[in-house]
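With one protein chain withheld, the remaining protein chains of the complex are depicted in position.
The chains carry the letters A, B and C, assigned in the order they are written, with residues numbered from 1 in each.
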Amino acid sequence: MSDRHSTESIREELTHRDNLSLTARIAENPEPFVWWAVPMFVLLAVEFATWGGILVGMLDALVLGVTALIDIVVGYVSPGLAQVVTDFQAGVVGMLRSVGGTLGELPTLFSREVIPNQGHQTPNGAWQGTFLGLQPAVAWALRFTLIMAYALFTAYWAFRGWLVYRDHYRESDWTPTDDIVNNLRGHRWGQFGIIVLVVFLTMATFGSALAPSTVSQNIQSPYGEESQIQYLSEEGTVETVFAGDANFNSKSKGAVDTNVGVMTYDDYGRFHPFGTLPNGRDLFTFMMGGARITMIVSGMAITGAAVVAMTLSMLSAYYSGSLDLGILTVADGVVSVPQLLLLIMMSAVFANTWLGAVLDGGFLLALIFAFTTWPFLWRAVRGPALQVAQEDWVRAAESYGQRPRNIMQKHMLPYVLGYLLVYASMSVGGIIISLSALSFLGNGLGISPPTPAWGRAISAGQSYVSSPSWHISLIPGLMIVLLVTGMNALGDGIRDAIDPEVETGEGEEAAAGGGA
Amino acid sequence: MARSQSASTDATDGREDPILSVRDLQTVFYTDDETIRAVDSVSFDVGRGETVGIVGESGSGKSVTARSIMGLIESPGKVLPESSISFDGQELTDLSEKQYQSIRGSGIGMVFQDPQQSLNPVYTVGNQIRESLAVNRDITGEEATEEATRLLRAVGIPDAKRRLDEYPHEFSGGMRQRAVIAMMLACDPDFLICDEPTTALDVTIQAQILDLLKELQEERGLSILFITHDMGVIADIADRVNVMYAGQIVEKAPVEELFGNPHHPYTRALLRSIPGEHSRADGLETIEGQVPTPNEPADHCRFAPRCPKAFDDCEEVPPQHVAVGDAEDHTAACLLYPDDLSETARVEKHVEIANESTEEHS
Amino acid sequence: MSNAVEQSAPAEESEVLVEVEGLKKYYGGDGMFADPPVKAVDGVSFEIERGETVGLVGESGCGKSTLGRTMLALENATEGSIRYDGTDITTLSGKDLKEWRKNAQMVFQDPESSLNDRMTVGEIIREPLDAHDWKTMNDRRERVLDLLSAVGLPDKHYFRYPHQFSGGQRQRIGIARALALEPDFLVLDEPVSALDVSVQAKIIKLLEDLQEEFNLTYLLIAHDLSVVRYISDRVAVMYLGKIMEMGEAEELFTDASNPYTQSLLSAIPEPDPTKTSRRITLSGTPPSPSDAPAGCNLSTRCPAKIKPESYADLDEDLWEGIERFREVVRERARIALSTGDRVRRQFDRFDRFDDIEESRADTFDGIEVPERVDEEIQTAVEMVKRGRPTEAQEHLYEEFASVCDDEPPEMYEVSASGRYSYCHRHSDEYEDVDPVLTRRADSD
Partner (left out) sequence: MNRGVYILKRLGLAIPVMIFGITMSFLILYLGPIDPVGSILGRQATPADIRQLRMALNYIDSAGNPVPLWEQYFRVVSDLFLLDFGDSWVIQRETPVTTLIINRMPATLWLGFWSVVIALGVGVPVGLYAGLRANTFRDYASSGFGIIWRAMPNFWLAVIISGLITAGGALSFYRTAIVETQVTGTPDALGNLFTNVEIFSGIPYLELLFIPVPNPGPMFVAFKWILPAALVLGSSSMGNEVRIGRTAVLESINSKYVETAKAKGVSPRRIIAKHVGRNAIIPLLPVVMGEFYLLIGGSVLVESVFGINGLGNLFFSAVLGPDIPLVMALVFIFIVIQILFNISQDLLYTYIDPRISLGESE
């Protein structure tokens, strides 16, 4: 990282050239960029359909949810206008769905079609229909490993992009971000958090390809047209059966003879890495479906809460006084009702509205979580925000007449953002736990069945903890523990990276919240 | 005043049997990618009943010197085994943590820079003074309270008895530093290290504290090692002065001699960069460049890159302390001295002294 | 910008740039349960002429920084006016205020916290220009480079972050930022106090050069008197929200009139061990700005305080003892009693303050106390013991207060050069400061 500029050229560049943008710099020296961008393009292209699919899915949910909200509000004022909103919604969603459908047709490199793991044994013992005739377990493991490796490598390559930018295109030879990255490089615990996050995001994105079966075949419509499977019967003939019927005979009900445990095959030649549920469905497939909804809901919730908390903390720190007191009262008011109680109340009340149907109830839950979480985040970052507002550079900006909005954005936000990230990643654990707690309680709370939700699996296995079917409750719980620990680790990592001197976590317990 | 004729003779007498004798003190800090020689071969004495000053800019290693003497250097820092700190005839560097405890307080007391932070906020001032008494002098109960009141009164805090029951945050800055001094006096030390005790205070309060220290020294025969960055303060309080730069002592001299007849280019530049009574017309002298972080062995003069009088050998030969000026006890570590020799002779002399001292060690 | 020097025509030399009149800045004090207001600045008037440097010195908490900030309209003045080139800036708001802000800027004390360290040096210096939409982007960048070289930093630092610089360099960046909008007036708030001596000298030199180059007017706030003396044309000494003395720098430093200025000056340790100046020690600590004395601000600590007529013959030591004892009682009056103590006081069972006897004995130890004084003291002691220190304080006040406790003094002109000082002793009625202080020093 030598100085790219001689003193002469700096003055030249800064004062005589209008275009100093990144693209101009890349055009000047394209080689490193190309070396990075081409592999990145290939990486994205081989799984284009998956990336596109998740993007479209999220957009779809967002459009549905936001329009539904607007609809409800507008509905109070003018039913006619509400109709317009509904029409708009139908149009956009229809379009998104058709795009999604087209994307679904596109092949991907690591799909179950390319490396199939569902097949049946022929009477001579060989496997048919699986990848290269491998055992389903091996074929599945191969696909699983390849996808994980792909995802981790893609994440790394994206980071490489930053390195390329830093080394070749950045004007400064050092920025505070470099320190943060360096600190994280020596922070094993934080790295553990990052890896956990990437792995769970992979599960959410590639869930259907990671699982031995698909949610639709195995869980949502096991008696659908496409849910027929072939197997080698005890008589030595290859039979065809609905997945639902096969599920019926693959239940894990606690007794030795009615149990399909971890890493075993059922009678239909299907491999179950995590065993089956009491209703015979594949737990691993269920978990992957659960991962998707969990990551989407908790991601949306924490983003919403963080945006509110950030805006309010800026306002309350910059203006302080009665505005701060007002926000404090509202925040305390929200917090005064214990969070889980508020959650239960709100989701019970709204469960049957059609806002509750968006994303299988997930959108509503995300809203409720955002509403109950922002006060904790706001409280946690209010301190740092107040501190930054006292800094001399804020006084300096005032002294030359900078607008308050700019002061908050340029001079306060960057500092608070780090803390916000720390507390957000710590609170997201609370959201994940509470989310599965609601699904655990059932009775219309949480994610609506049959969409998989982790809490429901734990609930289903409740009576089998001390039986051969122990896996049903144990595995989903461990997954939650792993994810929450990972998010806490990530929070610790970011905190140590932005502020390696400070060992304290004031406000952490405030942000941790939840506790379901 | 304190430096009357008789006082300085006392000090000379004391120096033959110094209460503290530091030889070749080396304290290093190990970080991930470098070794910082915060204190690099520092030697000086403190005689009985005298005040010795260490003056230097931030990062010169003066505070680390104090902490090394107190045995308060913690990992990743380390006092290297060649170092010797002898207090009252006892070698401190060999002591175990437990033995050191008996030296701290009753032997050597220390007053830190920030009185706000050196008192525990959750205990009353009286409690903390009584703790000193209990630990060091086995005085407890009613007697301790009385002694504590006496001490607070001695450091000039009015209404002392009631003040005992107050918490540190109820004291003003100057009062707090007085309370810290009282707390250290409660240990009944022979030797007191003051690490920038007035830096956090206003001038009028600083004047009060300096007067107090002088008074206490006279009353109790204390020996004081006074550390500061302020040339004015050092001129006011010290009998003898050591000037530190980048981990080393570059010049030592009795105080009048140092201020009246400074020799080391650094000392000279430092004194001339103080605005003081210079009028605007004279202009201020400045020292170019930055104070370096001492992260490599001292095989050259660390001031050379900023020195207006540096010559080639300054980058090659580590300067040694040689006698300069008229007074005895005035030495400077600079290749310009002794100035009655030619340049080559001077350099040779320094190399020779350096070799002698390494031989001594091996 | 090199032609800036020529612009300063001699005609402008004596023109008044800033005129502060009766300025007050109080904090808090409103609301139902509020404590009395903190009087950070309490009635200050002075002028600054174009092109001059006025030093503002005082100990921490004396209100000098608040005064500086209020003069830049960073704080709303509670009372009084600040005229800048004829405009009263306390009345400005919105667009006008923003426009005015171009004229006056501030350099901050701590180079660590005055620069946003997530922005490059270029962005930092450019921001004032951006905020005012100054010319084109290229012009702004050019101006930033010019400013960098004006404060002695190379162009390549444009893309660096404040973290990569030492304290002195960071202070240069702060100065460059303050100069960006070509202001006439700079408030320098302790610009060198966080720096080492050798670095300090360089920044002082830079400030001098810049003043000459751009014809700047400085208000230099500092607690380091040697810096102020070196750089200022005139100096104002502040204590507890008031200006105690103001006048020509050299004259004020060599021939101060106000007892506070004299004590302050005598407290500076000189880097010259051969000098043994008489030191006038101020006793005790400054009272809190929310509880300032009714009369002269310095009356609780003054070394030249006027004695009330009826006690004019009292011995100096005794007088000092009385003052110290009043301080003790005053401190006790400030202690909030718990509910339990209040109840006990109602029933005459209060004994928490019995140790006042000890403090009295302590204070008057070895001093001969005439009976009439002793009586008054004893009354006060009894009041304190009954748990009524406020009454005791009032009693002592009534008995021993002089004009210094009662009335705020006026500003007296004390020299032909227009120096004025805030002290009763300059009035013809009383003996002047110097003989009193000399006598005091001799008796020590």
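Here, a residue touches a chain if its C-beta (ideal position, glycine included) is under 8 Å from a C-beta of that chain, and two chains touch if they have at least 3 such contacts.
Keep in mind it's a predicted model, so treat the numbers as computed, not measured.
Here the missing chain is touched by one residue of B:Gly105, B:Pro158, B:Gly232 or B:Gly247, and it is B:Gly105.
Residue A:Gln339 is the one among A:Gln339, A:Ser399 or A:Thr451 that touches the chain not shown.
The residue from A:Gln128, A:Thr329, A:Gln390 or A:Asn406 that touches the chain not shown here is A:Thr329. Mapped onto subunit A, contacts with the missing chain fall at residues 328-330, 332-342, 344-346, 348-350, 352-353, 429, 433, 436-437, 440-441, 443-444, 455, 458-459, 461-467, 470, 473-474, 476-477, 480-481, 484-485, 488-489, 503-506, 508-510, 512, 514-516.
Not every partner is drawn; the one left out touches subunit B at residues 70, 72, 97, 101-106, 109-110, 112, 114, 117-123, 131-132, 135-136, 167, 169, 180, 183-184, 187.
FYI, only the chains that are shown with their structure count from here on.
Shown here, the protein chains touch in a chain-like sequence that does not close on itself.
More contacting C-beta pairs link the chains of B-C than the other of the two pairs B-C and A-C.
Mean C-alpha positions place subunit A and subunit B at a centre distance of 58 Å. Averaging C-alpha coordinates per chain places the centre of subunit B 32 Å away from that of subunit C. Averaging Cα coordinates per chain places subunit A and subunit C 57 Å apart.
Within the complex formed with subunit C, the subunit B residues making contact are 1, 3, 57-58, 149, 153, 158-162, 172-175, 202-208, 210-211, 229-237, 255-256, 259-260, 269-271, 273-280, 283-287, 290-291.
Of all residues in subunit C, only 59-60, 166, 196-198, 200-202, 204-205, 208, 223, 225-227, 229-231, 250, 263-264, 266-274, 276, 279, 281-282, 284-285, 324, 327-328, 331-332, 353, 355-356, 358-359, 362-363 touch subunit B in the complex they form. Those residues of subunit A that touch subunit C in the complex are listed here as 3, 5, 7, 10-11, 14-18, 171-176, 179, 391-393, 395-403, 406, 410-411, 414-415.
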